[in-house]
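Removed from the display is one protein chain of the complex; every other protein chain stays in position.
We call the chains A, B and C, going by the order they appear; numbering starts again at 1 in every chain.
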Amino acid sequence: MEVGGAGKYVYPAAELDRAEGEAIEALKAGSQQPISDPDQWLDEELHRNILLTTVDAVINWARLSSLWPAVSFPACCAFEFITAEASRFDLSRFGMEIVRASPRQADLMITAGTLTWKMAPNIKRIYDQMAEPKWVIAMGACAISGGIFASSYNVVPGYNRIIPVDVYVPGCPPRPEALIYGIRMLHKKIAKRSLLQEG
Amino acid sequence: MNIINLGINNLGQPATLPPDWPGGFWWHWLVFTIIILAFVLSMVMGFIYFERRGMARMQARLGPNRVGPFGLLQPVADAIKVLLKEDIVPSKADKIVHWLAPVVAFVPVLLIFAVVPFQDGALLADLNIGILYVVAISSISTVGIFMAGWGSSNKYSLLGAMRGVAAIVSYEIPVVLAIAGVVMIAGSLSMNQIVLAQNVPFILLQPLGFLLFFIGSCAEINRSPFDLLEADSELVAGFHTEYSGMKFAMFYLVEYAEALAMSAIITTLFLGGWRGPILPPWLWFVIKVVAVFFVMIWTRTTLPRIRIDQMMALAWKFLLPLAMINLVITAVQVLVWPTAVPWVMIPVNLAIMAVLVVVWSKFFKLGWGRVEV
Amino acid sequence: MALKTEPFVLNIGPAHPSTHGVFRMRSTLDGEVIVDMEPVFGYLHRGIEKLAEERTYTGVIPLTDRLDYLASMSNNLAYCLAVEKLAGIEVPERAEYLRVILAELQRIASHLIAVGAFLNDCGAFMTPILYMIREREKILDLFDMVCGQRLTYNFMRVGGVSQDIPEEFLPALRRFVGQMPGFIDEYDRFLKENEILLARAKGVGILTREMAINSSAGGPVLRGSGVKWDIRKADPYSIYDRFEFDIPTGAAGDCYDRYRVRVEEMRQSVRIIKQAMEQLPSGPVRSEVPHLIHPPVGEAYAHIEAPKGELGFYLVSDNSIAPYRCHVRAPSLINLTALRDMVVGWKIADAIIIFGSIDICMGEVDR
Partner (left out) sequence: MTVALSGKEIAGQLEGKFPGSIVESGRDCIVVNSDSLLAVAAFLKDTQGLDLDYLNYITAIDYYDHFEVVYQLVSLEHNHSLVLKTRCYQRDNPTLLSVVNLWQGADFQEREIYDLMGIRFEGHPNMKRIVLWEGFQGHPLRKDYL
């Protein structure tokens, strides 16, 4: 078999590097402020009386019972997430053992670890690729605020600079129990959703 | 009244016109179409639950147990959730191909069940070329998989799809040859006749054929250790990387429906189909199907994945020669001792299988080292 | 028949299930075969070396935890050894023994993940790693007892360890050490002689002895290539010269050898822990060290045999309370040097397992 040299599908490394650098700088320039939680919270009373129908209840039940996490495991917290998936803490009880490598099929992004500016465009892309409805759990101090590395030149001070975050789980790293508690909190949040909100 | 019993077959005639049915075969088709749809969907849900729980037990954990009693509603929740998720079509995708792919993959799998007998004569169409029909139809879903890989315009998808096509083209041959052995013994291509011919399950008369068919069909439907097509640790999610929502659900369904179809065909060809003592026939059928599927789960949790060239080598250098030898031996047996008592043939055939497998594995190694291409 | 094919670029990573973090292989493929590969990293570069320059000597210890987060104890140990060498601080006997016990436990924990992840990359669907995490949890429980953390321990201090072990630690450790050899046998039963694993891993990704030395590989990667080089024997730090253990080495330098070396090292670690446990003396666990350490002007390099290879800290002091320069000799980064030569010519599936067999930790690669 003959390899056809540097063909049209092989891009020069320098060009790829430059494009990557430009994407990082653009994102860095545009995300200096945290994104607030996007969920429009309706009045609690209104919720209970009118909007929360049986259909909502069924759909929310389905959604919270099968949260499939996406693969986005930059650093230390990833291992606490993996341990939470494993025998002892066993997230599979909640139907979460299917970790989808393809973000298209995942519902939940558990941002386990420090986010650097170099990684930020990729994480944003993964988030954008996920299909609605989707949720984000910021796991660990680094994911919340940059943690111990907040003063570094390459660390994003919190995932909420680039993507909206639903639940924050503190700890460095959070113990699996804490993560499971955070997931339960997310379940409660999902249970309050209504189809009307999605528009 | 047991409706299913009404589709009784009389001596090889197609059971398309059951005598007592008002409205003739349209009515029969309608009933069986609904039964097949319900059977496939409920069995697939059951399989998903069974696989997740069973696999979890093998991996020293619990598996889903929060949704409904024992987590039984987990597949239902998954289905509702997946169906309601946003449906994404990548901007660079070939839109039409991307749309059609899940359908093209799904329909053939359902069509297979048209010739699977759930009970004596209880099948949608007792084609006299039943098993040939299965072989022909089951390959079509590969077209859907390749369409998915091509239409997504994603390199991972394309690589996965290419692997899928390569696998099915190679493994079709040993699978068909293994089926030929069964057909020779049974003397018919009709699925119902094959079951009726199994006074002794053909797994005992055709142990080598069973082995070849099982490995081959595992490879065709991409069950581990041949799950190269959506190899998690290599190709992200393989051909359905770019699929979300309902279309992904279709592929997920195809994956398990194919496993169900292959389990059903293995049951029919080798395990005596619906035949069995005491319990009602349909229950025997389901038990055997689940047992075959259990073996598939077992291999999935146990074995590492093989590489694409090793997979090809296995098909062409191991399964194909053995399948041919098996065919010759079966032909000789059928020709020379057509009336031999099965109980004599069983140990003979088992011994032949053992010798062949051992000897051939001396010739053939999965092969380590770099394979020049 | 000469078939003309067109190569194309496939980006493996940085968010790929088997890149063990955020590694990226920008590979040029011809069909399934890798014709060229450029590793790209920095997706977890947090600037630890820079941050260390603005913290006190003790304040750097938490940063070292997060280098190789699968082996935090080893990182702590290497850093503390470097500061002790720089400032000339003695460590009490009991602390030395505790350090050895904890570092060896950490080695087992890290190798469990390494072996499990390697088998997972081979496609054994999650099962091996789940069994290995089961045992790792027992080690984490032991660490939890001594310092209250599961992953980032921050336990060792300059001149000893931060606190003495609780009294329930030793019985628990004895129980664990009793069980562990049985578990290692169990792992061997899973897949050691599995035909598919042999076909996938044997002869794949060969790193010759010369290559390994020339590319400065360390740890199991170097030993898998047949070089009998272990810092614990070659340059015994702490009190490793008091223990008996063997250095397992491979022969061919392929993925399978590296995997076997790790499994054997776990057995040796258990052996060391057994000896250390029996000899453990009583006494203080931390020598008198000033709160703010002002080492004399100078430089020091201390290295240990971390689970991933030789981990060293190169410290430069200007007699202030913070290191003037803190360089980490990161085994994960340096072991990756040979990756390109190892994967070119192999298929994607092989590249994944070759990468898995090197066993890196992105926190340490990028720092």
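One rule holds for everything that comes next: a residue touches a chain if its C-beta (ideal position, glycine included) is under 8 Å from a C-beta of that chain, and two chains touch if they have at least 3 such contacts.
Predicted, not measured: the structure shown is a model, and the values here were computed from it.
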item: Displayed partners of the chain not shown (whole complex); value: A, C
item: Option touching the unshown chain, where C:Ala71, C:Cys255 or C:Leu333 are the choices; value: C:Leu333
item: Contacts of chain C with the absent chain, listed as residue ranges; value: 41-42, 45, 47, 49-50, 211, 213-217, 227, 229, 234-236, 301, 303, 310, 312, 314, 316, 324-325, 327, 329, 333-334, 336-338, 366-367
item: Positions on chain A contacted by the hidden chain, ascending; value: 14, 17-18, 20-22, 24-25, 117-118, 153-154
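To be clear about the criterion, only the chains that are shown with their structure count from here on.
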item: Centroid comparison with chain B (C-alpha atoms), farthest chain; value: C
item: Intercentroid distance (Cα basis), chain B paired with chain A, Å; value: 37
item: Residue list for chain B, restricted to those that touch at least two other chains; value: 59-61, 232, 236, 373
item: For chain C, residues that touch 2 or more chains besides their own; value: 8, 16-17, 31, 130, 134
item: Residues on chain C engaged by chain A in the complex (per definition of touch); value: 2-9, 14-17, 21-22, 26, 28, 30-31, 35, 38, 42-48, 50-51, 54, 62-63, 66, 69-70, 113, 129-130, 133-134, 136-137, 140, 150-152, 362-363, 366
item: Partner chain B, residues of chain C touching it in the complex; value: 8, 10, 16-18, 31-33, 119-127, 130-131, 134, 191, 194-204, 345-350, 352
item: Touching residues on chain A, where the partner in the complex is chain C; value: 1-11, 13, 16, 71-76, 78-80, 82-83, 86-88, 99, 101, 113-114, 116, 118-119, 122-123, 126, 148-149, 151-155, 172-173, 175
